[in-house]
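Only one protein chain is missing from this complex, and each of the others stays in its spot.
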Amino acid sequence: MTAALFGLDPIGESKVKKWIFSASVAGVLSLAVIALAAPQNGSNAATPPARGRGRGGAPRRGPGGPVPLLSDGHPDFSGIWNGQQTIAGNDVTSTGPGSSPTTGVPPMLPWAAKVQADRAKNQFADDFEARCLPGGPPRIPPYHISLFSTPKLVLMLFEGNTHMYRQFFVDGSDHPKNLKPTFYGDSRAHWEGDQLVVDTIGFNDISWIDGQGHPHSKQMHLVEKFRRPDFGNLQIEVDIDDPGTYQGHWHMNRVTTIETGMEMTEYVCNENNQDPGHLDHANNDGKHP
Amino acid sequence: MKKYAGVLIAALSLLGGAVPAMAHHSFAAEYDANKPVTITGTVTKVEWMNPHARFYVDVKTPDGKVTNWNFELGAIPVLLKQGWRKTSLKEGDQVTVEGSRAKDGSFSANARRVSLPDGRKVFAGSSAPNADQ
Partner (left out) sequence: MNTNRRELKFAITLLTIPAIAFLALPLAAQQPHKAFPNGVPPVKARKPPAPPAGPAPKAEDGHTDFTGVWVLQGSTTIPAEPSYQPWAQKLYEQRKAAKGKGDPESLCLPDGAVRVTALPYKFVQGPKMIVVLSEGNTHSYRRFFLDGRKPDAQLDLDPAMYTGVSIGHWDGAALVVETVGFNDKTWLDPTGKPHSDAMKLTERYTRPDLGHMNVEITVDDDKALTKPFTFKRVFTLAPGWDVEEYVCQAILDGVEQP
């Protein structure tokens, strides 16, 4: 069958010989494919923007209308929100978990530049997204999120990735001392006018900031400002300071729209994840890829 | 590849609203957009599960041999937005699939467009660059 697929004639008539020939042809060709595929300068940055919706074009706009309020008078962010788009001016530069270049990346410290370059050379094969491990903020979560506002606590529920949650404490409390480093960090929030300013520290250093493999250290300090200008739209300003990784401040603007057509599904990433078996890994020791 | 000339499908977009292009993994790490395949065959299994729905197709080559292909679709949230449902594809259905072959040489591919039994041609929620979702 393989022989026929590649337009070659099997040797002899014996079925065993045919099988051996077919298997070996497949094997050699596969080896060749792997050899060719491995060391490529395959950074997704080289890929032209997709023709599809989103990247390269204007960001989506949701419906207008008044913003619902909580009992304490603050904006209520509750709802299901579509995948965020990072914008620069009026152009979308990346979507989803960041498979196209994110904007405003400051110069990296040498260790970080090397790590990012290695990840790019390896076609981002070890991406935590592919391994069903947490993306962690500030990475854009895939598919939908649900925001659930209560006066003292705002929850962000993820549909995709690891289907986990973040908690933004709006109760005036400070970050605890001696935080154990985590994927999601510790988030304390306060209102500045109609903007919810969420301050997060306490990150571990193993997740990727985006699909481009930009790393971060435990020093990362993330500030996200959420604003709902009208019913159907949400703006998120992202500010990253991580002197352990980047020489300079990293700012991004993101937008998203309210989802009106469907509910969030129960996405269980690791129920049938066959990708790790197929991805060509340069290094799969599971540590700091 | 003469014996294997596929039938090119003129894909019609059935998509209404925008679908964000999300990738569970780097497309280029696993699939090769320069290795297109077009397969016609019978569905043997559908795995309506995440992170990618998958379906398996038995393909008969002209000499009567059968290969079973593993096609990767998009994630279920993406497919749902495009109008797919768990029962859109069933064992026994005849389909034609356009996709990009896996780099590791296995009989698997990332599906870009699927011609469904009811005549519809739908996008497969592909994470490939330039894939219309």
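Structure notes:
Which chain is which? They are A and B, in the order written, and residues in each are numbered from 1.
The criterion applied here is as follows: a residue touches a chain if its C-beta (ideal position, glycine included) is under 8 Å from a C-beta of that chain, and two chains touch if they have at least 3 such contacts.
All figures in this text were calculated on a predicted structure; none of them were measured in a lab.
Here the missing chain is touched by one residue of A:67, A:109, A:157 or A:201, and it is A:157.
When the full complex is taken into account, the listed residue touching the unshown chain is A:134, out of A:59, A:83, A:101 or A:134.
Across A:78, A:103, A:195 or A:219, the residue that sits in touch with the chain not pictured is A:78. By the touch rule set out above, subunit A reaches the unshown chain at residues 11-12, 17, 20-21, 23-28, 30-31, 34, 71, 78, 131-134, 146, 148-150, 153, 155, 157, 162-165, 167, 180, 182-184, 206, 262-263, 265-266, 268-274, 276-279, 281, 284, 286-287.
By the touch rule set out above, subunit B reaches the unshown chain at residues 76, 80, 85-86, 104, 106.
Note that in this section only the chains that are shown with their structure count from here on.
Distance between chain centres (mean CA atoms), subunit A to subunit B: 23 Å.
Across the complex, subunit B is touched by residues 1, 4-5, 7, 26, 29-31, 33-34, 37, 42, 44, 47-48, 50-55, 60, 82-83, 85, 95-97, 99, 122-125, 127, 129-130, 132, 142-144, 159-160, 211, 261-262, 264-265, 267-275, 278-280 of subunit A. Against subunit A, in their complex, subunit B makes its touches with residues 1-4, 17-30, 32, 47, 49-52, 54, 61-63, 65-67, 70, 72, 75-78, 80-81, 102-106, 108, 127, 129-133.
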